[in-house]
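Heads up, one of the protein chains got dropped from this complex, but the rest are sitting where they should.
The block that comes next holds subunit A.
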Amino acid sequence: MTERPTGETAPGGVAASAIDLTKTYGKGEAEVRALDGVTVDLMTGEFTAVMGPSGSGKSTLMHCLAALDTPTSGEAVVDGTSLGRLKDKDLTTLRRERVGFVFQSFNLVPTLSAEENILLPLSLANRKPDREWFDQVVTAVGLRDRLGHRPSEMSGGQQQRVACARALVSKPSIVFADEPTGNLDSTSSAEVLGFLRRSVDEFGQTVVMVTHDPVAASYTDRVLFLADGRIVDELRSPDRDQILDKMARLQDAAAAKAAG
């Protein structure tokens, strides 16, 4: 099995971990192993990127850890809670209170204003927002003058920053971002990534981001590389060239496997 990567330089403990996670789709001949026994700890206060070629299982790993999907076997633990035994109601509560999400697109409820969207997880939990924290987050994403706008009145980058603010406002244990810059131009991407980086540095937030963009990954502390449902490599404090190099090797391996 894979060796268990540990976060030696991590400032705190484990925010989420996967223990021998397996996820298969279909049956018999048509069986696809999206995750093939993944074991990994995601450390508190770190910005982690998950990379890999298409079909490597990076999104599945994130969905399983984020309580959006259930693994076929193995265990996903978020903030000390094992997800396997939780019912839908408890999973919902867990998502609402301990996990933040940023999706690739369609992150906001079109009928609500930016402010209402940001506060949505809190209002669903009937919790009073921490006004000071809210102000801090809003200032950080630079949307103070856009709070009353509806998503349709904002640019893609602005919308994505609102989504980031929403992910942070409930002070979750961990934020999962699924290709958050996939639909953005480079300027907007830089704004969003810059904000995620700052949330880790300044607020001590834990962020896990799935991406296939080496530039995006270069903002992180640690990059996990997946191929065929397994973790095959990892980089600490990566730069863009290292990432490109690793990715190119993974692509080649995949191509060789397909040819062979």
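Keep this in mind: a contact is a pair of C-beta atoms (placed from the backbone, for glycine too) under 8 Å apart; a residue touches a chain by one contact, two chains touch by 3 or more; residues count from 1.
Quick note on the criterion: contacts and distances are computed from a predicted model.
Selecting from "Heme exporter protein D", "ATP synthase subunit a", "ABC transporter permease" or "Cytochrome c-type biogenesis protein CcmE", the unshown chain of this assembly corresponds to "ABC transporter permease" (UniProt protein name). Touch with the chain that is not drawn comes from one residue among A:I19, A:L112, A:V232 or A:A254, which is A:L112.
One of A:R96, A:H149 or A:R236 touches the chain omitted from the figure, and that residue is A:R96.
Across A:P121, A:P180 or A:G229, the single residue that touches the chain missing here is A:P121. In the full complex, subunit A contacts the hidden chain through residues 63, 68-69, 88-89, 92-93, 95-97, 101, 103, 106-112, 120-121, 123-126, 166.
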